[in-house]
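Supplied in structure tokens, the structure appears directly below.
Some chains omitted; the rest stay in position.
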Amino acid sequence: MPHLVILYSGNLEKVVDMTGLCRNLADALITIRDEAGQQVFPTGGLRVLAYPAAHYALADGGAAGLAAGVGGDYGFVYLNLRMGRGRSAEVKRVTGESLKTVALQQLEALLASKPVGITLQIDEGQEVFDAKISSLHPLFKDR
Amino acid sequence: MPHLVILYSGNLEKVVDMTGLCRNLADALITIRDEAGQQVFPTGGLRVLAYPAAHYALADGGAAGLAAGVGGDYGFVYLNLRMGRGRSAEVKRVTGESLKTVALQQLEALLASKPVGITLQIDEGQEVFDAKISSLHPLFKDR
């Protein structure tokens, strides 16, 4: 944890550097500090995964965009972070604002080029069972 | 919001018009009205995304279907709607029934052609942070 999963309309695949977006979001998460100045999300536990949708339907399908002269090829990006329970309200807020800033910077040109919706949501995991097996995390044992 | 994500076994990719299913489900969501006659889901916020699974395992893997003479190439479609908090029980019920009707109509031939399971679930988002950035939503500002 945390896991950030990005779901997006497939038409954005060729116009957005999604690998770069994943990396920049991960880098932003690494920098988050709690009230005591401690790193909130262990580096070894950061995972950002992005999935273009093979099929999708957005809003009215394009009519309003065509009518407004901005084109009907809408786009959508959904960023969903799942973090462990028990973080403070302030940590949640700072995490959200940090991810929002990165998404906005990276997708600004896209937003200007066509009608695009971006939604960012953070969930607290409510899992009833949790297990981790890792040959990755030990590389970061002091963090 | 709302977001409807469809996960399905990859063997259905060539036998179902998933883009059409996405559109019809979105159109159904646009028509939902609350008790006061107001549109429940803003048109500009509707997103339906569908993902064929690269790998999957269903039920017993095919033995029972082969034994029953209906074939062992099972299929599965999971429709998961996430809506914002605070809608009435009646809105949730009507939304579910509406999506179920569309799925049933569109997948009726598939259900008859092979053993297929369809599950529809609606979740209320419990997000602890939510942000939206959009050049799409403003096209629908009066809805």
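Going in written order, the chains are labelled A and B, and every chain counts its residues from 1.
In this section, a residue touches a chain if its C-beta (ideal position, glycine included) is under 8 Å from a C-beta of that chain, and two chains touch if they have at least 3 such contacts.
In this text the structure is predicted, and so the values were computed from the model without any measurement.
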{"item": "Homomeric complex, total chain copies (2 given)", "value": "3"}
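Heads up, the rule we're going with is that only the chains that are shown with their structure count from here on.
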{"item": "Where subunit A and subunit B are represented by their mean Cα positions, the distance between them in whole Å", "value": "22"}
{"item": "Subunit B - residues contacting subunit A, complex", "value": "1, 3, 5-6, 13, 18-19, 21-23, 25-26, 30, 43-52, 125-137, 139-140"}
{"item": "Complex interface listing, subunit A residues touching subunit B", "value": "7-9, 51, 53-61, 64-65, 68, 70, 74-76, 78, 81, 89, 92-93, 95-96, 100, 103-104, 107, 111-112, 114-124, 126"}
